[in-house]
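Below: one structure in structure tokens.
Heads up, one of the protein chains got dropped from this complex, but the rest are sitting where they should.
Labels run A, B and C following the written order; every chain starts at residue 1.
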Amino acid sequence: MPAFTTRAQKARRRASRLNQDGWLYGGLPGLQWEVENARKADRKVMQSIRDDMEHHEAFHDYYHACINCGNCTAVCPAFRFADFGPRIVVQKVMHSRDEPELLYQMVDQYIWACFQCYACWDVCPAHNNPGGLVAIIKEAAVRHGLQSTQKTLEPYSRILYKLATTGTQITPDMHSSVGLFRDWGPHKAELAKHLKEYRDAVPVETLAGVMDKSWKVDRQTMDELLIIEKESGVIDMLKSSAKDVGDVVEEAAAEAIARKESHE
Amino acid sequence: MADRDPKPEEKGRFIVERQYIDDRRINEPKKLDAGGIDISGRWGILIEPRTITAFDHTLMHEVQSTPGGEFIHRCIQCGNCTAACPTAEEHPMFNPRYFIHVVRMGYQGELEKVRKYVYLCASCGRCSEVCPREVDPSGVMTAIGTAVRKAS
Amino acid sequence: MSDPVLVIGAGPAGLQAGADLAGLGIPVVLVERRSELGGAPIRWKYKTLAPELRPTEEVMGPMIAAVESNPLVKIYRGSVVERISGSAGNFRVALHTDGAGARELAIGAIVTATGFEHFDASRDPRYEYGRAANVIGIHELEGMLKEGRVVCKDGRKPKRIAFVFCVGSRDRATNAWCCTVCCGVSIKQGIELKLLLKDVEIYNIYIDVRTFGLWEQLYWTSMEEHGINFIRGRVSQIFDTGKQLLVKGEDTLVRGPFEVLMDMVVLAVGITPGEGTAQVAEVLDLKCNTFGFLQPRHPNVHYDSGKDGIFLAGACVAPMSVEEAILGGSAAAMQAAKFVGKSALQAAG
Partner (left out) sequence: MSEPHATGLFDRAKFAASAKLTTGTTEEYLRMLERMRELERRDELLLHHVKDSYKPVSVHTLSRREKRIPTVDLWQHKSCGQCGHIPGYVTALYWIMAELGVPFVDDTNQTSCTAWNYYGSGTSNPVALAAVFARNMHAAWQKDAYPLIHCGTSYGDYKEVRYLLVTNDELRGRVRTILQKLGRDLVIPEELVHYSEWLHVMRDRLAARRQLDVSKIKVVVHSACHCYKLMSEDFTYDDTILGGRRPAPITSVALALGAQIADYSNWYDCCGFGFRHILTEREMSRSFAYFRKIQPIVRETQADVLLTHDTGCVTTLDKSQVVPLAHGYKETVPVLSDAQFAALAMGAHPFIVCQVHWHVSDWRPLLEKMGIDAEQAWNEYREYVENVKRGMKPNFIQSPPRVHA
């Protein structure tokens, strides 16, 4: 960094800020990292994410225009704790048409703060759906296999695998170790100890004693799910952002297809 | 209450959206026990909400009674001052428009966050030149500095 | 003498049209569905008018007197237009008057000035209007200000009052348009409250402050002389705690969520088409736009209804201030006078 900045440098910086940082959004202090992040952005990738978003089946139902009124933020749960607001999401989506770099800061960490409760959609006077837009951006981020997305999905891999292969997400065996649920306290530890016997005694036939799925699922049902995942591109999405899971699920899907063909 | 972790920037580092949460609001216990289960560190984190629960004008009155700050209440938050401010250009945490509003409405939480940047004002007076409502932001910034020092 | 001009509605626009036409020597039939003349300013007991806080009577008094004292103006109160036949220049209009029954009149031209209604805030349940005792509309506050007594329902003197702007405005779920006047009126009322209650704190919660034209002075003085607070954002919810009102919103200037207790909340309710507008549009076969206001032939020429011999005036065309409505009344009167003059010439010639 030189000791002084030239007039030209200053002008450039001012121009870049006027385009990229908080200036467009009220010029709040502490948004410097937004500028820095935006500078890190690869314009091509961001443009491709933007295109992805615009071609999403639901985009035109979810996005109209935003008058910056703040109704959505006022009911947003995440906004109570973090400087995340659905208003900003719609604003950035709006402006990203001309400046796709703006999405960099969105896909990096911002969107992952959303609780997906859809209160913003319920109250928006312009009938935007910020929560839905976040879901669309998440999808695009996953598809593009961004590093930050891979990192975010890392602790998820077991759940992703379980869901993709069995069609059920939370299973009793996940609760057998107290280590992952220490914050649920001693009661949880006690439950974990007796998990098997309590589950065996659940008075519903499709649940009793099932430990590795949420309920008894037919083999054929799971095969059908794997075929859906293969055909709809879910496995490709998994492979770009959670490679290990994607590979295993792809193998499982191949087996499922083979089983189906031999059956026919 | 559990002990607070002394190193703010290291708290809650597992949280993906960590940089959007104030350090001060994260309560990460160094040592905490829930009925025999160790929930120290990450497992016991509580984050306090940042909701503004009151509008408080004490600080604004203080500023109003300090020379230079008399016209703080006139501000319509147009942002001309910040746009003209050479310090704001250099330092992103410095923003006269924002300071004026935070002091005017008495947002304690926000003020905590930016308190130490108040003194970055170089008193060049460009803001007062461009202000359409004759707030004299330059004078107001000086008065805010005085008032904040007095309050702490 | 030519057939009279029918003026429907005796608010600022209708009164002005009636007085102007009579002033030109043209007979006028002034029809008002309510029993009193003066329209919304009188009905809701507006204390003063923006922007200079002059008493409403200064404007409305002379206008009402002008039509009441002029023998050329025949006033039918409690009356509605039921049917119309004939053609421009030779209308036959069937009137129905409460208690007096039906009558038919020969009419040369028609000025429609059916005005507006204040938005019924109970249609937006987030604001608890009509349920929470201390949530009121700006039109109700006018009446309270006129009485000189603004208190909470339990008799307490309010210490903190919030004005919520854009209730029933700029919202696709209710009304998608801007009412143009409620910013100014709310700010005006804030000043009056400050003058009346002295130690009250006023919070105006706005999306944009739209004090157009010279009304801007209200915005300035309210801050400079009266210390009224402005918070940018939109209130998403009001919860009645029993004692106070919890107002929830975002201060978009600092990206901060606020949930603050208020003693009283005043909703700056928007403007919706007048209750007579749809009926009159049907009788006269006029077009309404998607918002329910009467549609002029050209959007920038308000008085021209698109039908010969029928003219539009005031807030039945679009939300507007009292001064604009008066101007609109005059403009429509001028057009009507021109029209009946021409028909009289044609009849003579």
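The rule is short, and it goes like this: a residue touches a chain if its C-beta (ideal position, glycine included) is under 8 Å from a C-beta of that chain, and two chains touch if they have at least 3 such contacts.
All of these numbers come straight from a predicted model, not from anything done at the bench.
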Name every displayed chain that the left-out chain is in contact with.
A, B, C
Of A:Ala41, A:Cys69, A:Leu102 or A:Leu160, the residue that touches the missing chain is A:Leu160
Touching residues on chain B - with respect to the absent chain
1-2, 12, 14-17, 27, 29, 32-35, 39, 42-49
Per the touch rule stated above, chain A touches the missing chain via residues 56-58, 61, 64, 75, 77-78, 80-82, 112-119, 121-122, 127, 135, 138-139, 141-142, 149, 152-153, 155-156, 159-160, 163, 166-172, 174-175, 183-185, 187-188, 191, 194, 197-208, 213-218, 220-222, 224-225, 227-229, 231-234, 237-238, 241-242
For review purposes, identify every residue of chain C that touches the missing chain, sorted by number.
122-125, 128-131, 172-176, 237, 239, 241, 246, 290-292
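What we mean here is this: only the chains that are shown with their structure count from here on.
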So which chain is the furthest away from chain C, centre to centre on CA atoms?
A
I'd like to verify one number: the distance from the centre of chain A to the centre of chain C, where each centre is the average of its C-alpha atoms, in whole angstrom.
49
Taking each chain's mean CA coordinate, chain A and chain B are separated, in whole Å, by 31
Chain B: positions in contact with at least two other chains
50-51, 98
Quick check: what residues of chain A touch more than one other chain, meaning two or more?
28, 80, 83
Chain C contacts chain B in the complex at 201, 203, 209, 219-220, 223-224, 227, 229-232, 251, 253-254, 256-261
Please name which positions on chain B make contact with chain A in the complex.
16-21, 25, 34-39, 43-44, 47, 49-51, 79, 82-83, 89, 92-95, 97-98, 113-114, 117
Flag every residue of chain A that touches chain B in the complex, lowest number first.
10, 13-14, 17, 21, 27-33, 35, 78, 80-84, 109-110, 112-113, 151-152, 178, 182-183, 185-189
